[in-house]
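Shown here: the complex without one of its protein chains, the others still in place.
Labels run A and B following the written order; every chain starts at residue 1.
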Amino acid sequence: MLLIRCPYCEQDLPELEFANAGEAHVVRSSDMVGLSDEEFETFFFIRENPKGISFERWRHVHGCGRFFNAARDTVSDTFLLTYKAGEPKPSLDDLEGQKK
Amino acid sequence: MTGSNRIAGYGEVSRSKPVTFTFDGKTYQGFEGDTLASALLANGVHLVGRSFKYHRPRGFLSAGPEEPNALVGISRDKTRSQPNVRATIQELYDGLIAESQNRWPSLTFDVGAVNDRFSRLFPAGFYYKTFMWPRSAWDKLYEPFIRRAAGLGHSPTEADPDRYSNRYAHCDLLIVGGGLSGLTAASEAAKSGKSVILCDENPVLGTGLRSDLRTKFSGKSARVHLNKLIETVRSAENIQVLTRTTAFSYLAQNMVALAERVTEHQASPESDAPRERLWQVRAQKVILATGAIERHMVFDGNDKPGVMLANAAQTFLARYGVAVGAKVGVYTATDTAYAAAIALHQAGIQVPVIVDARSGTLSAIGEEARLLGIKVVNNAFIKRVNGRLRVQSMVVEHQGTRETFDVDAIITSAGWTPSLHLFSQSRGKVAWDQETRRFLPGDYAQECQSIGACNGTDTIAELISEAVSAARWGIGSRARAKPKIPEIEDEVPASGGMIGADKGAGPDNPVKAFVDFQNDVTAKDIRLAVKEGFHSIEHVKRYTTTGMATDQGKTSNLHGLAIAAEALGKDIPEVGLTTFRAPYTPVSFGTFVNHNKGELFDPTRKTSIHDWAVEQGAAFEPVSLWQRAWYFPQDGEDMHAAVARECKTTRKIAGIFDASTLGKIEVVGPDAAEFMNRLYTNSWTKLGVGRLKYGIMCREDGFIYDDGVVGRLGENRFHVTTTTGGAPRVLNHMEDYLQTEFPDLKVWLTSTSEQWAVIAVNGPKAREIIAPLVEDIDFSPDALPHMSVREGKICGVPTRLFRMSFTGEMGFEINVPSNYGRAVWDAIWDRGAPIGMVPYGTETMHVLRAEKGYIIVGQDTDGTVTPHDAGLSWAIAKSKPDFVGKRGLERPDLKADGRPQLVGLKSLDGKTVLEEGAQITNRMNPSGPVDIQGFVTSSYWSETLQSPVAMALVNGGRSKMGETLFVPMVNETHKVEVCDTVFLDKEGGRVHG
Partner (left out) sequence: MRKFSALSLAREALRSHKGWDRQWSSPELKKSYDVIIVGAGGHGLATAYYLAKEHGITNVAVLEKGWLGGGNTGRNTTIIRSNYLYPESAGLYNHAVKLWEGLSQELNYNVMFSQRGVMMLAHSVHDVQVAKRHIHANRLSGVDNEWLTPEEAKAYCPPLSISKSARYPVMGAALQRRGGVARHDAVAWGYARAASDLGVDIIQKCEVTGIVRDASGAISGVETSRGPISAKKVGVVAAGHTSVLMAMAGLQMPLESYPLQALVSEPVKPIFPCVVMSNAVHAYISQSDKGELVIGAGTDSYLSYSQTGSLHILTHTLDAICELYPMFSRMKMLRTWGGIVDVTPDRSPIIAKTPVDGLYVNCGWGTGGFKATPGSGHVFAHTIAQDRPHAINTGFHLDRFRNGRLIDEAAAAAVAH
């Protein structure tokens, strides 16, 4: 069971309080209707699925209820960072340095 | 029998407390403090089991958890049996009943042992090469035979009456292993103010060193030193000591799972105690002091009862006062076995010979043995072991000459394997140490340190320093003082050893020299696997099954690896190590399950009106976590009769229905309408306050996600309802968009599902029944038309009164605070019952709505259905620039011709109720591949219409109105006509009363 830091509650809490919500920083277009089929496919189906640092969303569903983002190493399963929704995507290079 | 093999003055068992037990029906005596193994050995019983494949007679290899051979069934009573218990760790209690396993008809005469006679036919992987002809014989002949022959003990056959428990714990430091290393570390951490948990799988602490009667600590025995440490640790308030507790799994982020055996050693378990307890410990730091496991020598006949590990013999003597034999031969490649031999010799046991595989000059302890008169033969090996059910003699070969020694036991040691199981599970990387030829902890992946034997630290002085500094790391102490180390005398450190088969079982000797005892894997099996191209150690393991028995290869894995490496002509680290898989030792399923069974398996949600339905004798159905009243049978009615009556009466008079399980979400804020516009396909801007609308929610892909009636209670306030099962995911879906896509919208979402009880009253008399109970609401048809909502009071409590209908009749859904649900229900019931109102359940609700063609999301739609498919195009606002699902609906396949569309079906015979899920075809008697055109989603007998009603998803269904289609069943094919989904009151006049 992972231990996850909720950036809103500022506490490390057990995974049971959270729900994973998929890849982070997938932007919903402000002009959805204008998307081509290919763009829609990319938005809705295509995923990075990285072996390494993954940017992903979690919801503190049995806590404050907030969605937030995390950078986690999918090889070691360790969290490098969690941050609030809306905050900019951290630089991959900075994070690589933190990896164990 | 009382145990003639006890030696006076030895052991820690309570000789004043005799204990009676049975093994295979025969009664024996042991003492409190014995294990089943020590008590059996005390009685001269060596033969305790049969091996997996060849059914070879087996005794005890070890005195601990690594035991591969001595597995027995233990039972307290009919419901409390347990197979495959290691006799070496089962503590003895009065009345214990043990049975040997995997033998028929008896342990001494086992028919299955014929396999051993024909073992040449059954080398590693033999079953992949045969049993293929004739083809049908595998299922019917070969496999049942193999299955019967395999397996060890018998599964329990009755439900487990015992209870289990579960604890979560947090600590600053977890120390795994209460041997000398772990105790030293814990003692250093005592009084530090940091929370420490020390766990050990044994019933007592310090077990390794307890067997050492030789080493002196500042002139005193090891036990004196241990007892001092134990006293310090036990009396420290910051340390929780858990004995009989095995750390079996090291998980992510320093979570370690422990299994504590609470009552398994008690003759009469306390009735309120759990049998076992699962601990999930989250530790800031972990110290692994898991010790090392002795390896056996690999030679012909090394599995015969009476052949055991040297340390096991020493343990049986030192801790239980048991002699494992009267004449004990020794076969070793390490010094520690000499210490064991000397201990046995000093206890009066004959030790005719020590056979040492090593060449060169004798070590100090070798000289010591020789001085005691024990014959020591170097550079020699055991060629053969005689005896079937017990060792009788051993043949020793030394420089080409052979000599036979009469012995009744043989103790062996090929050295010590550091226990890396937990370290490896923590995702640490093991590293090969070429000098000592063993794997040791390499890079750590977590906040963890290894100390003592598991870290390859062989001498007591080094071990103590290491334990102290690890403890300081563990508690964050800055102490620098040199640890106090007692003066250690007469120590025999673990050193030397060998991995793989010795000379007598070399590549040219096709003898039965066992590597993995339980699975009957010999050195030649491993060589055969390599010869056949299985070069990865994982392949060797899987092909030969070495290391896959219940002991998970604790004594055998390194031997297997070395033999494979030798056969491959490679270095051991090149061949690699197999993965250490959790659990360290087997753990009962019940320990994981603990309280999560029966009613606590999953929460059961009940409405405030639930008990009323129970009192009325309703049948219930599970819907997501809810129990919902399904129908209300009267006077022995079956479901069909009850539903027919409920339907008829509701349409004629009135029916009352508990709709409390509906999901409810309050959407509030200045941007509430805009938010609704984006999340639902419908348009909400123009919905008047006090009006209701049926809403459809799609996912981004355009498929129906949920539906429900939504009321506008104010400019900025919507009361949203969802399906019963959908409430949590709909709220999550809304929150997701609100928080991450539309954070600019000023909207607040609150789940109110549990706050409101919902009482639906439907039927021509509905208004008449409830009107007198309502206050502050103009109840006239004009003031409260269909599809409107008002806030007011009913029976004096606040209500949101919805006028709406899911039955086609005039209907009201009365929302009241849940606490008042039952009271308001009772009040309505008191008014309705005298005029014939009935309660109805979910089945009638389904029939009534199907007669009207109202869909149920999840039944008439399945996650692949768009609003267009479901005939709900009218509910999609054309003018909105965007809503969730709008773009998805424009994808080519979602607009293609011939998509499944929801239609009604009439059975042409006027009486057949189609089966839900039945498939629909174009032709009466399809031959060849059938072109399936759709399937029946909903189907019921309509008592009102005196005919069946059904809905179906049919390819291009709406263009097939009036056409005849076919529903082929097993014995007959039904003809159906495609029709509108609305079967009753197409004009919709009835809802107006």
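Note that contacts are C-beta pairs under 8 Å (C-beta built on N, C-alpha and C of every residue); 3 or more make two chains touch, one makes a residue touch a chain.
Quantities reported herein were computed from a predicted structural model and do not represent experimental measurements.
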What are the shown chains that the left-out chain touches? A, B
Looking at the full complex, which residue from B:A8, B:A159, B:L371 or B:A481 touches the chain that isn't shown here? B:A159
Hidden-chain contact residue, picked from the options B:G598, B:G910, B:G962 or B:G989: B:G598
Which positions on chain A touch the chain that was left off? 1-2, 15-16, 19-20, 22, 37-38, 40-42, 44-51, 54, 56, 72, 74-77
Just the residue numbers, please: which parts of chain B touch the chain that's not shown? 52, 80-84, 120-121, 123, 126-133, 135, 138-139, 143-144, 146-148, 150-160, 162, 249, 251-252, 255, 257, 280, 427, 510, 524, 528, 531-536, 538-539, 542-543, 545, 548, 550, 552, 579, 581-583, 586-590, 592-593, 596-599, 601-602, 604, 621-624, 701-703, 723-726, 729, 856-859, 861-864, 888, 891-894, 915-919, 921, 926, 929-930, 932, 935, 968-970
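By our rule, only the chains that are shown with their structure count from here on.
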Distance from the mean Cα position of chain B to that of chain A, given in whole angstrom: 28
Within their complex, chain A touches chain B through residues 1-3, 14, 19, 21, 28, 32-33, 35, 37, 40, 43-44, 57, 59, 61, 65-67, 76-78, 85-86, 100
The answer for chain B against chain A in the complex is residues 251-253, 255, 280, 282, 427, 445, 700-701, 732, 735-736, 739-741, 743, 881-882, 886-888, 890-892
